[in-house]
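Once you've had a glance at the structure underneath, I'll fire off some questions.
Every protein chain but one is kept in place in this view of the complex.
The block that comes next holds subunit A.
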Amino acid sequence: MGSLFRSEDMTLCQLFLQSEAAYACVSELGELGLVQFRDLNPDVNAFQRKFVNEVRRCDEMERKLRFLEKEIRKDGIPMLDTGDNPDAPQPREMIDLEATFEKLESEMNDVNANSEALKKNFLELTELKHILRKTQAFFDEADHHTMQAMHDPLIPDDDVQLLGEELGRHAGQALKLGFVAGVILRERIPAFERMLWRVCRGNVFLKQAEIDTRLEDPITGDRVDKTVFIIFFQGEQLKSRVKKICEGFRATLYPCPETQSDRREMSIGVMTRIEDLNTVLGQTQDHRHRLLVAAAKNIKVWFIKVRKIKAIYHTLNMFNLDVTQKCLISECWCPVADLDRIQQALKRGNERSGSSVPSILNRMSTRQEPPTYHRLNKFTVVFQNIVDAYGVASYREVNPAPWTIISFPFLFAIMFGEIVGYDFSPMDYHIIPVPVCNHVR
């Protein structure tokens, strides 16, 4: 009887499948979900099984699909989930799928690499733009102090000690200050300053200004705060030292022209280049978005197909290959009541693959204990799972699950009543009157 009281009657069957029909038959049996295959090659290593190459190809496909899914999720594109269950595709369709995935993956990689390079370029140009803007103020100040110090060498200038002293000592000498300009992370500025002071023995002059907008780091993608700095020094030795320190702190140096007119020209050039880059970046992002949207329509279906292919090949790996007769042999457990449906599924698989020789299903008698099989529907599967969590019933053992449908909720209701009736309600009508009485009093 097809009820839940005890396990169904199971029988051991032998299955003889033609090699061409094997894939289609296993696919049909898989859709039916009524058969458990026994592993006939238990002592064979996973890498020595017959269909290990196909399984490897499926793994590759899954990897590519996962990569695509991650990119889709990163962009926040919704993935269409129609809920339909496509059958496993034929082996020749597998090659098409592989080609599609390969193409998609290489395109995504290209687009990502391009956009990374573009973003790096964009970052450099933006930093250069900020430098050109801020250094204007620096040069004005430097000029001002130079003029001042040259005219009054005796007035001590506490603000600009370095330049003042230098200029005081060499008053009258024409002073040629070299400088480097660059950009550094804001967190590194204090250590940077201290290092400069120590190494150059206080003979360099650092001016800094913070960049207000946060810039996007091309590799990690998060926004960081940066500062523009400019270092004035005199002499070649100091220049090399300053350059080495900048390298050590990962500050990017930019060539900054000295005269104002050059700077203005450069900043115009930089602005146009930034605009061009913005357009190109936008187009790259659009292209990537279009690729991902097209992929997102099918990706769930692809996942299901690839998983089914993999499952079929894992199952085929459990079969024994009888080379003399060009057929695959397997042993499986199935419920006695469903033998007809299994025969029909095998017939369907044979027709699909167009094989001439029909598959054979042979009942065997055995002393082994069959697996337990309960016929469940959406309602009873819940309670069967709870009972199975304590332990799966052995074959033909009485199944407690149908009784638990009523007894579990009943007992939980009693326990709930205890909690509310003995704990919460008495607590409420002892605790609530206390402040009320206090208030009344």
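One rule holds for everything that comes next: contacts are C-beta pairs under 8 Å (C-beta built on N, C-alpha and C of every residue); 3 or more make two chains touch, one makes a residue touch a chain; residues count from 1.
Please note the rule applied: contacts and distances are computed from a predicted model.
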* To do: Pick, from "GPI transamidase component PIG-T isoform X2", "beta-aspartyl-peptidase", "V-type proton ATPase subunit" or "ER membrane protein complex subunit 10", the protein name that UniProt gives for the chain of this complex that is not shown.
  => "V-type proton ATPase subunit"
* Check the options A:T213, A:S407 or A:S425 and report the residue that touches the missing chain. => A:S407
* Asked: For the chain left off this view, which of A:T220, A:S261, A:T279 or A:N377 is in contact with it?
  -> A:N377
* Structure fact -> Residues on subunit A facing the left-out chain by the touch rule are 1-5, 375, 377, 380, 402-403, 405-407, 410, 414
